[in-house]
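Below you'll find the structure, written out as structure tokens, and then a few comments.
The complex appears here without one of its protein chains, the remainder shown in place.
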Amino acid sequence: MSSVLYEHFQLPQIFTAVQLDVTTTPAMWQLEGYTNIDHQVQALVGMTVPDRGRVTKLGTERLVWFGRDRYFLTTQRQDLHDSDGLYVTNQTYSRAQILIEGEAARSLLARGLPIDVADAAFAVSDVKHSHINHIGVTVIRNHDNAGSPIFELWVMRGFAKSLMDFLLRSAATLC
Amino acid sequence: MREHTEFTYGEDANRQKPEIDAPIEDWNTYIYERDNVAGYHMEYWHHAFGCRAWIKVKRDTQTHAILWVGLPQENPEIAL
Partner (left out) sequence: MSAYRIGNGRLGEAEFIFTFDGHKMTARAGDTVASALLANGVEVIGRSFKYHRPRGVTSSGPEETGALVTLGSGARLEPNVRATMEPVSEGLEVFSQNCWPTPTFDLWSVNSLVSGLLPGSLLSAGFYYKSFMWPAAFWHRLYEPAIRRAAGMAKPPREADPDLYDRINSFCDIAVVGGGAAGLSAALSSAQSGLRVILFEENSDLGGQLLNEPPDAINGDLEQWRKSAVVSLMAAPNVTILTRTICWGCFDGNTLAAHECIDGKVRQNYHKVHAGKIIIAAGAIERPMVFANNDKPGVMLAASARRMLNHYGIAAGHTLVVFTNNNSAYQTAFDYRAHGISTLVVDSRCKPPAKLVAACAKQGIQLQTGGVVIQARGWHGVRKVVLADLSSDGKSMTRKRVVACDLLAHSGGWTPQVQMAAHGGMVPIYNQKITAFLVDKLPNDTWSVGAAEGENSLYAGIQQALTAARLACDELGQTAGEIVLPPRDLDGELNIEPLWRVPAAGKQMVDIQHDVTTDDIMQAHLEGYVSVEHLKRYTTLGMANDQGRTANVNALAIMAQCRNQTIQDTGTTRFRPPIAPVTMGAFVGRAVGEYFQPVRRTPMQAWHERFGAVFVNVGLYRRPQYYPRVGETLDDAYKRETTHVRQKVGICDITFLGKIEVVGPDAAVFLDRIYINMLSTLPVNKARYGIMLREDGFVYDDGTTTRLAEDRYFMTTTTAKASSVLAHLERCLEIEWPELKVRVSSVSEHWAAMSVAGPASRNTLQNAFEDIDFASEALPFMGVVHGQYKNIILRILRISFSGEIAYEIYVGADHGETIWERIMEAGAKFNIIPYGLESLGALRIEKGHVTGSELDGRVTLGDVNLEAMASRKKWFVGQNLMQRPGLKNPNRPRLVGLRSVDPKVPIATGSILVTDANTEARANSEGWVSSMTYSPELDSFIALGFLCNGLNRYGEVIYAAYPVKRRIVAVEVVSNHFVDRQNQRVKG
């Protein structure tokens, strides 16, 4: 994941009922094929592929559903290659990861994200692809922290600062 | 059910692509001519800000009601 946000912001930024932070992972790979690639992905990472709209996890590695027969793998591993109908493309620097945690996390997201993020509509380990003010985002719900939801946003590197600016300005005026 | 701003309109799904060596008039029809339907319309949309899939949609052009959604190779079971 890109470290671009650390260049622009003091983090974490803590507000009354929400806090924003950034995280990175050493590598991110796009895994895709032209048919069902469960088999190949299992062989590569030892994890079953997630169902549509879901995230699976094993240790520090995660597989995120990214469309038909396409998954993003976050991992420490720097050295992956195409094999046997499975195409592996490096996307490590293409995204920045923003974490939004707190009682008001949903309220903050509502100010830009046109998806229902209520507990019943967006479960833990769900992933949805949408946009905030026309900046494409991938939204993952991580495990709660002491009853507070945590949402992880992946945003394209080039838009990361602009999105973070918007989120911080909105967070500052949340009651 | 996702918000419309995640999508862009694709094109009319009723076109019949001619054979490669068909006369140019057939290709002209394919590229330029459309029926302007008041009622049920099959069309393609692109989930550009979402999963980026192309989908086929049956929409009522008068009420904007969406009657059916599927992948481009599928067809609704109900008659048009």
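Just so it is clear, A and B label the chains in written order, and each chain counts residues from 1 on its own.
Definition applied: a contact is a pair of C-beta atoms (placed from the backbone, for glycine too) under 8 Å apart; a residue touches a chain by one contact, two chains touch by 3 or more.
Just so it is clear, the model here is predicted, and its values are computed rather than measured.
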| item | value |
| --- | --- |
| Displayed partners of the chain not shown (whole complex) | A, B |
| Touching residue (missing chain; options A:V22, A:L63, A:V127 or A:L163) | A:L163 |
| Absent-chain interface as seen on chain A, which is shown | 2-4, 7, 30, 32-35, 69-70, 82, 87, 89-95, 110-116, 118, 121, 133-135, 156-159, 161-163, 165-166, 169-170, 172-173, 175 |
| Interface residues of chain B (partner: the chain not displayed) | 1, 3-4, 8, 10, 17, 20, 24, 27-28, 31-32, 44, 46, 48, 52-54, 64-66, 71-73 |
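As a working rule, only the chains that are shown with their structure count from here on.
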| item | value |
| --- | --- |
| Centroid spacing, where centroids are CA-atom means, of chain A and chain B in whole angstrom | 31 |
| Complex interface listing, chain A residues touching chain B | 66-68, 114-115, 128-131, 134, 136 |
| Interface residues, chain B side, partner chain A - complex | 2-3, 5-6, 49-53 |
